[in-house]
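Below is a structure I'd like to ask you about.
All protein chains but one are shown in place.
Presenting chain A:
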Amino acid sequence: MPPTPDLLTAAQAEFDRALKRNIKGLGYFTTSGPTLGASPKDVLVERGTMRLYHYHPRVDDVYRVPVLLVMATTNRGYIFDMVPGQSLVEFLLDAGFDVFMLDWEAPRPDERRLTLEHYVLDFLPSAVAHVAEETGEPDLSVVGYCFGGVLSLLWAALHPDPLANLVTFTTPVDFSKMEMFQAWADRRFFDVDHLVDTLGNCPGDYLYTAFDMLRPGSRAAGQLRLYDNLHDDEFVRAHRMFDRWGADILPLAGEYFRATTKQLMWENRLLRGSMTVGGRPIDLARVTAPFLHVAAQHDHIVPPAASAPLLDLIGSTDKREMVLKGGHVSLVAGANAKKRLWPNLVVWLGERSQ
């Protein structure tokens, strides 16, 4: 039987912690937290909502095939490049990859007319062409996160030639399994036309509230946990990084939001095989490059069931799914990602990047 903790010792420890908490709490409110997304890079494209970055290599000899990270259109790409030592970009650079990222800025009001076609038939092909021009290599590996994965799949189905490898993280293909979003996008109650026609772009605040409501108790619990751990510098640093990223939600271009709501949330066309982009049918069986999908066991945004049919739809013979411990964000960033996802990704890509 473990010894009963000495009440006085426990009280002393709690008192020390409270003292540190108050001292460090002052620091919390007077500083702005770590600088995020600061790995050295060249901005190759800065066009409207589209950004293309090329990170400076950190080794003298890289794999032949470059890697293009494709970020979800709702969030900022610095989730892949938080701070030194906690950056997937840095991890890939150190492992010998030449890394690019397709990232997004908030679409301007006049960009409300951007459609799914602009993303799949213009932004992605333009990014791929710039990577080819910069590296001199005819092919590349594409790594898409969440809806960046959906865009990567749509692009890959229509442009299979330059694709050496395709990796998707937490990428939905069966939208009927995203139960909370399904309930809120229910066409009996949700008039997407009215929203887009009135507001133009779908506001970031609207999306932020939707993400927040997926776990209605977590924000309050997170704030209490932060107060409890104010004495712990590492906890506070991680909290600030993820809290800032989670609140930094981008608006979505109006027509793009309308199209994705109707084609994917309402009609589940990607799973049913009736999806079209620019009038061209999307057949995921046309993706024949090596394919890896990584799902998170406790993902509350894209549950594993929403991505489960993906492997069967893809035409590749070299294809694999990994389900790793973690949630939608902790899968790709933070201390657990560094132990679980990143080493697996480096090994999988390394074997296919010569």
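The rule is simple: a residue touches a chain if its C-beta (ideal position, glycine included) is under 8 Å from a C-beta of that chain, and two chains touch if they have at least 3 such contacts; residues count from 1.
Here is the rule we go by: contacts and distances are computed from a predicted model.
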| item | value |
| --- | --- |
| Listed names "Poly(3-hydroxyalkanoate) polymerase subunit PhaE", "Helix-turn-helix transcriptional regulator", "Phenylacetate-CoA oxygenase subunit PaaI" or "Cell division transport system permease protein", with the criterion being the UniProt name of the chain not displayed | "Poly(3-hydroxyalkanoate) polymerase subunit PhaE" |
| Chain not shown: contacting residue from A:Asp191, A:Asp233 or A:Asp283 | A:Asp191 |
| Among A:Pro57, A:Pro125, A:Pro160 or A:Pro309, the residue in touch with the chain that has been omitted | A:Pro57 |
| Contact footprint on chain A, counting only the chain that is left out | 2, 4-5, 7, 10, 14, 17, 47-48, 57, 59-64, 96, 98, 108-111, 135, 137, 179-180, 183-184, 186, 188-191, 194-195, 198-200, 213-218, 220-221, 224-225, 228, 347, 350-351, 353-354 |
